[in-house]
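All protein chains but one are shown in place.
Naming follows writing order (A, B and C), and every chain is counted from residue 1.
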Amino acid sequence: MSRKQCIAMLLAGGQGSRLGALTAKIAKPAVSFGGKYRIIDFTLSNCANSGIDTVGVLTQYRPYQLHEYVGSGRGWDLNEIGAGVSILPPYATQEGGAWYAGTADAVTQNLDYIKSHHPEYVLILSGDALYRMDYREMLATHITNNADLTIAVMPVPWEDASRFGILTTNEDHQVTKFTEKPEQPDSNLASMGIYVFSYDFLVNALEEDAINQRSSHDFGNDIIPKALADGKRLFVHEYNGFWKDVGTIASYHETSMDLLGENPEFDLFDTKHPIMSNDSTRPPHYIGPDGRVDDSLVANGCKIMGTVRHSIISTDCVVGDRAIVEDSVLLPGAVVKNGAHVSRAILGENAVVEEGVKLGSVDTTKDTAVVGNDVVIGKGE
Amino acid sequence: MSRKQCIAMLLAGGQGSRLGALTAKIAKPAVSFGGKYRIIDFTLSNCANSGIDTVGVLTQYRPYQLHEYVGSGRGWDLNEIGAGVSILPPYATQEGGAWYAGTADAVTQNLDYIKSHHPEYVLILSGDALYRMDYREMLATHITNNADLTIAVMPVPWEDASRFGILTTNEDHQVTKFTEKPEQPDSNLASMGIYVFSYDFLVNALEEDAINQRSSHDFGNDIIPKALADGKRLFVHEYNGFWKDVGTIASYHETSMDLLGENPEFDLFDTKHPIMSNDSTRPPHYIGPDGRVDDSLVANGCKIMGTVRHSIISTDCVVGDRAIVEDSVLLPGAVVKNGAHVSRAILGENAVVEEGVKLGSVDTTKDTAVVGNDVVIGKGE
Amino acid sequence: MINSKAIGYITANYAGTEASKLIENRPVASLPFMGRYRLIDFPLSNMTNAGIRTVGLVMPGNWRSISDHVGHGKDWMLDRKSGGLFCMPGNPYGTTKRGMRFLLRDIISNRELFERATTPYVVMMGANIIFNMDLDEIIDAHERSGVGVTMVYVKAERHHDDASRLIIGDAGRVQSIEAGCEYGDNKFIDCFVINRELLLDIINNYANADYLDFFEAIAGDFARIDVCSYEYKGLAIGIFGERSYYQRSMELLTPDVFDQLFQKDRPIRTKAHDAAPAKYYAGSNAQNSFISAGCKIYGTVRNSILSRGVIVESGANVSNSIIMFSCVIKRGARVENAILDKNNVIPENTEYRGTPDAILVMGKGARH
Partner (left out) sequence: MINSKAIGYITANYAGTEASKLIENRPVASLPFMGRYRLIDFPLSNMTNAGIRTVGLVMPGNWRSISDHVGHGKDWMLDRKSGGLFCMPGNPYGTTKRGMRFLLRDIISNRELFERATTPYVVMMGANIIFNMDLDEIIDAHERSGVGVTMVYVKAERHHDDASRLIIGDAGRVQSIEAGCEYGDNKFIDCFVINRELLLDIINNYANADYLDFFEAIAGDFARIDVCSYEYKGLAIGIFGERSYYQRSMELLTPDVFDQLFQKDRPIRTKAHDAAPAKYYAGSNAQNSFISAGCKIYGTVRNSILSRGVIVESGANVSNSIIMFSCVIKRGARVENAILDKNNVIPENTEYRGTPDAILVMGKGARH
């Protein structure tokens, strides 16, 4: 094989515990989002739309649905012979098994995979945000700067900067300082956790980090500070598009609602950078004689007999007669029975709200109501 | 989905340490065998030829090549939507990660997978032997006997019986006793490690075993003795065809040689039960003007300029001018350079024997020579 | 489990008896249906759901739309090393004669499919009468009865020129087949099971009559061949032209009827697309309609079926219509009792209206 220019390593092993009931039985990247997608779709689509044909997906926490969903990568045109998507779970060797201890460790344990493709550059991604990026542009930045490591950053409001990992740069966009959650930020460029490494530097950095017993084996905590201290060439690539984390219940709900409205910042209908998925082939949804849908997304396979307002109704949901769903997200297969009323709630996959039950509140000072997958909410609850 | 009749769980996690250098970097089921196959091909082909469309492959030890090779299962027509092959590595939950502690534990940890298919019967297989079996016949035996558990057995010579797990039965083929390596065997029916379980019994047995702290969580050591003690309906299914383990260097070599000759007991050319594989598309092999091949198998992509006798030459091997290969197995990509002489040896993938080197001996009292993957044998060695 | 009893054979080269803009450039088998399907999806899915993994598909001369949609059969689990989908050339002009769906010449010229098979039976189907049937039941009934051919029929619910009726005698034996159906007749639904060896015998013995339909050719030999019948009690929808296409589609606008055809445990499979969920904007108003992924609804939709990517702008009004892929109903336009083939754009404030008895049909528009 001729040398590959760039492969991607997608960190998909985290539990996503801040998503609460939604990740009790399923890894965060496999959580449903946007009516017919799963969170990992957005990153995999970015890879496909950037012409990257080799993606290692590092899994650890409850990966079964994720493995099934990603499958051979065909959903994202990532099923190339000798390339495409590879699922990379932790594994045992002669020395026994080792779980992934940190983001850098996960990649270290799969250095053989990276070496087998022998790319010039390695793109490190995580699968838990909603954004569209052409990684080729970031790669071009990296190559132009002759960098060892390029970090994607986005400007955040100065008042929020102390919640992020902040990169300080000189006028050539070279990184001079990296501070995790600075109290007195001197820059508002926040790391997006997206890195391009030159191959040789990555291999050396990871091999050194692996034998450093004081390291937590994390890219942000260990690899970047060490690289800066060693005088390596670190640059930023500034991104100014839409980017939102979906890692908490609040951000999940808010980012979902962002998809609605006349001209959403993140438009699922944009065909220039299509969001691909491992689609099911369910029939069109049916809206009944008394159905009423307003300012909402409705996926295939649904049956809408009642009223839906400002909500996302995923594949195969049912909204019964006289039921009302508002400001809510129904995950695939959720059922709101006749006369029930669901407000500002997230219903997990195949969750059921029984007849006449009232769930959630339009009061935005209260927490979003969350119902776990397969949970039935009856009158008593 | 309507209820599935039978799914298979294929235990492919073992290290296979008795295969020495051949499994240093690769799981046993992924080891090359028979010129163009890998060991797991035989079991997966049995599944496909038995009409089983759902196979969970439990992996643990260095699974990368195995995962890549099995892929979506397409090589064995096991890529059904909502079924097909699923790779099931160990995983982490909220309680942390757990490696597979024994054969039964591996299945226990994937009970969710089994339950999601809700089959009537579960077939437990291991992926380290060469045999052709229509599992439908075994399933029919199980159903006819209204059994809880059916164990495939084969008659072994009485003098060898003390090396096996031996099942004693009554005239109805019901199991009355199970003895691991009995000193005084009262039966010559050896367990092949192939089981059909009724679904409810399997789930109960595994859930009970999981909380038994004295259990080693192994089907042979724990589940079967307990089931017998509990008075469950255990039956045998007798198999009388070709069956050979390939788990040691000696048995690997011997079983390989069994494929040669005029009428081998295990015929790779049998098209009634074809052996399928995830084939590469390499050109036909070339045999040179002075090439000479006798009583051998030669796969695609090879170049044979010298002499090959009573050997197996796998995909993309090279045998140089005046080189001699006899009574040997060359794994994919192995190279025997000009004038070298290889006898009774196994050369790992991409191993190289340098010009003029003599390796191995026809003396059958000596051990088979083994060269690990990617190892180069020069003059000095 | 994979079905080891039968392979399948589907004829997709029926070209219709009446002219229509809808089938000018495509065979009836690739007509879009219920928003995201094509008629050919139904016979293929019936086969797939019965575990049949070897299917011969007889292609018309204008095969392009079927080829684009079906590909190599992956969406029906027919992209396989052993067996799988075999696209086979059929009579390039298709079959246009009433009742003619199994041209003997097509069967004979593709005999290799039947010769290579090892199963005892072959299930043969057209693509114009659609249903969601447990084929295993039919195969089992055929096997139990020990006959040569089992023809599946329903009790006809209406007059039907294009279908055939079965005259059935004792013990369900078919005595003859006649053209046309009236209410209550035994309407053949272009689906039968035949013993494979018998089929090979017929191929050998009736080659001189290869211009005939299979059942015309063997008409004199029903008793010898032992042709039996099986009544199917479910929904079977015959689509042979514009009028039946429209009426049958509209009848499916009742969830109870729709659910007979689209069952979760026997899904109708089709080619997957990457379309976003349908989006309803503030002020939209849709009722009693099927609306596909990728639609954008600003205006009003009533009693209609919208395919992927249809846009109904604000103030536009669509009623009692079938709107195919990527049509745009511009601001203030009105579409009623109409079928719009794909890619049509209805300009602002214009009307395109038929009547219930005279549906307006607009052929394919230009890609926009």
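Keep this in mind: contacts are C-beta pairs under 8 Å (C-beta built on N, C-alpha and C of every residue); 3 or more make two chains touch, one makes a residue touch a chain.
Just so we're clear, the structure is a prediction, and the values are computed from it rather than from any experiment.
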| item | value |
| --- | --- |
| Chains on display which the left-out chain touches in the complete complex | A, B, C |
| Hidden-chain contact residue, picked from the options B:Pro182, B:Pro274 or B:Gly372 | B:Pro274 |
| Absent-chain contact - pick from C:Ala15, C:Met88 or C:Cys228 | C:Met88 |
| Chain not shown: contacting residue from A:Met276, A:Ile313, A:Leu359 or A:Ile377 | A:Met276 |
| Option from B:Glu137, B:Glu265 or B:Asp295 whose C-beta touches the chain left out | B:Asp295 |
| In chain A, positions touching the absent partner | 1-2, 4-6, 48, 51-53, 74-75, 77, 79-81, 274, 276 |
| Contact set of chain B toward the excluded chain (per top definition) | 34-36, 262, 268-269, 274-277, 279-300, 303, 308, 312-314 |
| For chain C, residues in touch with the removed chain | 62-64, 67-68, 71-72, 74, 79, 81, 86-89, 112, 115-116, 272-274, 367 |
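The rule we apply is simple: only the chains that are shown with their structure count from here on.
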| item | value |
| --- | --- |
| Most remote chain, CA-based centroid, reference being chain B | C |
| Rounded Å distance, chain A centre to chain B centre (Cα mean) | 38 |
| Centroid distance [mean C-alpha coordinates] between chain C and chain B, Å | 45 |
| Interface hub residues of chain C, defined as touching at least two other chains | 75, 269 |
